[in-house]
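All protein chains but one are shown at their positions in the complex.
Chain nomenclature is as follows: A and B, assigned in order of appearance, with residue numbering initiated at 1 for each chain independently.
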Amino acid sequence: MGLLKEFDKGQHAGNDLHSFAAELYPICRSITGNGLRRTLTMIQNRIPLQIFEVPSGTQVFDWTVPKEWNIRDAYIKDTSGNRIVDFQQCNLHVLNYSVPVRAAMPLAELKSHLFTLPEHPDWIPYRTSYYKPDWGFCLSHKQMLGLTDGIYEVCIDSTLEDGHLTYGECYLPGKSKAEVLISAHVCHPSLANDNLSGLAVATFLAQFLSKHDLRYSYRVLFIPGTIGAITWLAQNSEAVCHIRHGLVLTGIGDSGGFHYKRSRCGNAEIDRATAHVLGHCGEPSEVLEFSPYGYDERQYCSPGFNLSVGCLMRSVWGTFPEYHTSADNLDFIQPRQLARSLRLCVSIFDVLEDNRSYLNQNPYCEPQLGKRNLYRSTGGDSFDKEITARLWVLNLSDGEHSLLDIAERSGLTFAAIRDAAGLLYENGLLTEITGPRISTPGRK
Amino acid sequence: MGLLKEFDKGQHAGNDLHSFAAELYPICRSITGNGLRRTLTMIQNRIPLQIFEVPSGTQVFDWTVPKEWNIRDAYIKDTSGNRIVDFQQCNLHVLNYSVPVRAAMPLAELKSHLFTLPEHPDWIPYRTSYYKPDWGFCLSHKQMLGLTDGIYEVCIDSTLEDGHLTYGECYLPGKSKAEVLISAHVCHPSLANDNLSGLAVATFLAQFLSKHDLRYSYRVLFIPGTIGAITWLAQNSEAVCHIRHGLVLTGIGDSGGFHYKRSRCGNAEIDRATAHVLGHCGEPSEVLEFSPYGYDERQYCSPGFNLSVGCLMRSVWGTFPEYHTSADNLDFIQPRQLARSLRLCVSIFDVLEDNRSYLNQNPYCEPQLGKRNLYRSTGGDSFDKEITARLWVLNLSDGEHSLLDIAERSGLTFAAIRDAAGLLYENGLLTEITGPRISTPGRK
Partner (left out) sequence: MGLLKEFDKGQHAGNDLHSFAAELYPICRSITGNGLRRTLTMIQNRIPLQIFEVPSGTQVFDWTVPKEWNIRDAYIKDTSGNRIVDFQQCNLHVLNYSVPVRAAMPLAELKSHLFTLPEHPDWIPYRTSYYKPDWGFCLSHKQMLGLTDGIYEVCIDSTLEDGHLTYGECYLPGKSKAEVLISAHVCHPSLANDNLSGLAVATFLAQFLSKHDLRYSYRVLFIPGTIGAITWLAQNSEAVCHIRHGLVLTGIGDSGGFHYKRSRCGNAEIDRATAHVLGHCGEPSEVLEFSPYGYDERQYCSPGFNLSVGCLMRSVWGTFPEYHTSADNLDFIQPRQLARSLRLCVSIFDVLEDNRSYLNQNPYCEPQLGKRNLYRSTGGDSFDKEITARLWVLNLSDGEHSLLDIAERSGLTFAAIRDAAGLLYENGLLTEITGPRISTPGRK
């Protein structure tokens, strides 16, 4: 009992989380390739990560694993031979998955391969072309406006060849084979909130969980977005059957309040646990309805799987101007926010781990708490929340309510209800209901 | 697919609707008689209408078809022999269903047979006495105040004899025997909104529907209020069994916003379709709960039938001062409002006609829309509503959701969802679920 209590015993200032993001930041990641491999290796240095390689051309449901992309260098040189746009300076400069090119061309022709953000003239956009062979450069609008006519030399020293899609999986066995899935995408290059924040939090989460006894088994996936989730689902049908709850982590390092997007079913235990935790977390938060556009919950919540997987964010992708631009940099994410996001995840799993159902052994009238010294609070002698929590647990432990049900109905925190149940259990006033879990989605 | 698209190809300025109402306006209608017959004949000139005659004395559930009422003339003459109240000037002047009378009487005696509206001294009220034999005159309060003492000659040259109750039925067969019922009452004399507006819209609706392939069969009833609906229900038990959805149309020509009164069940497909259409129609509208007082939905929604029939109005009867007075005249209804009401009805049937359920053929993860060129909108290259609609359709086409369910949950219009489904179907990504309809009332 008490994953969160264990967590709070340690130091989690957030600087470690930010430093790890900073280490990963310069790497040019994509949905395949060596940048992705290097990233997974750096995660592997911290947690027991198994790395999988899936060959290009592998059919995964309606999709095909693409050729592997790698890049050594890319630049645009002006007539004087100066690198005016340089991949070595910033990997966002190259259209991700650009086919190789070496050419000289006038500005007019070059322009059809340039991407800018007129509304943010100092920022470099992040663009990809995974499935349509193309090449291009991304640069600030200000820089593009300054380009003079002339012949430019362009070079993208990339390869797009049969290879592999790489992903990492950290499996932490618990008492039960029933699983909690944590999923973070790892395919974005130098972007901090999207999704080094999720990747760092998922890593530290796995590190923390690996040190504690767990009720559920946890599977933490570090996968390329979309194609990675689809590949994993296609190749792990056995594991899929064990998933009971899941969270996609994305964009959780910025200064915004929390946003939780519900799973497709809308009232799964993960949805209720997260809504409960957010409601008591003391930070601004909002719970959003499911929609089929977003991150990899799209795949987990496709109708054939319909997994109980929600998505935890701070600012919602696409709603903040820095999204998918060079402004989503290491300054955009903050140690304190990362730390609080990590703690919030632990709070959610704290609920899942301890959400059990008990049976009141004295269901006829209240048991006499006074003679067991349970009618006085440990914190004082006024009638208070601790005793209220005990009465709630006794009243609703009828085989129809889980501790989360009781927390929701009473308005008390899950921790207060769980602690009350623990004390009553120790005093022989409750037995635990084993066998199939009785808490069902939608039950109040 | 696309009743509304077909409708929008045509011209529906509303002048034709208003002209038809104007043609019908002078006729003295009642729940039986030649005015009613003439009205039905004029409808028959426009649509394939079958006219039925039910003999007086026929038992229809708890009611009896009354004697037939006809009227040639009626007046009050003053002592100088001037017609001061003249049925030929306005048929509202006579208490509808007045028994014949020829008499001379002093003002004091006459007054017990006069009906006026003190609060609207210039208007003539509309009054009836169908089941209690009586006679009377309706006139403006101002005129009544001007009557001087003296002997008045009164004449109501009416007949109340065994005859028939007449009603008209326009049956438009569709692919299925399952029916949509459209019901308008035709028993009111010179009143425009109540219910020449409904009668005109129902006629034009039948005309429009008769020119298109239909999924449902449509039955448009032109019946006297209450006794007509009861008579039809009593004599058409076979047809009743086929009714799936229905709309009573009344008072839909005035300048007010739309009001839809739900069916007794409250969440029938017609209720949901109409609420959805109103929510997206761009006009002010309100959805009202069912109540057992109102128009013929009272009969259709009696507990023995409990049909899914709602009532579409603009201003609600009884809530506007012109209701059941001479001020409900041809100026009170407007071509533009009639036209928009007609279009709204088509919009509702557009939903009913196309509200089907599909099964996603790639239920595991999203299908790759890009390779089918479905991940770009036809209207532009930004990620927009069209693609969102496709993702919603794919996500919820699991055999549990109709297109209307998907429209409701996504917040998108039914048309957007239906068009997305069409495109996905053409691309082989959906199959239609045939067999019993799966959309059930109350499902979300």
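To be clear about the criterion, a residue touches a chain if its C-beta (ideal position, glycine included) is under 8 Å from a C-beta of that chain, and two chains touch if they have at least 3 such contacts.
Because the structure is predicted, anything quoted here is derived from the model rather than measured.
Colleague: In the full complex, which of B:Y25, B:Y171, B:F305 or B:Y375 touches the chain missing from this view?
Modeller: B:F305
Colleague: Have a look at B:P292, B:G370 or B:G428 and name the one touching the chain we're not showing.
Modeller: Spelled out, the listed residue whose C-beta touches the missing chain is B:P292.
Colleague: With the missing chain put back, one of A:D122, A:E286 or A:E366 would touch it. Which one?
Modeller: A:E366
Colleague: Touching the hidden chain in the full complex, which residues of chain A are there? Just list them.
Modeller: 360, 362-368, 370-371, 383, 387-388, 391-392, 394-398, 410
Colleague: Could you please point out the chain B residues that touch the chain left off the display?
Modeller: Against the left-out chain, chain B lists 60-63, 131-132, 226, 229-230, 233-234, 264, 291-293, 298-299, 301-306.
The rule is simple: only the chains that are shown with their structure count from here on.
Colleague: Starting from the mean Cα coordinates of chain A and chain B, work out the distance between those two points in Å.
Modeller: It comes to 54 Å between the two C-alpha centres.
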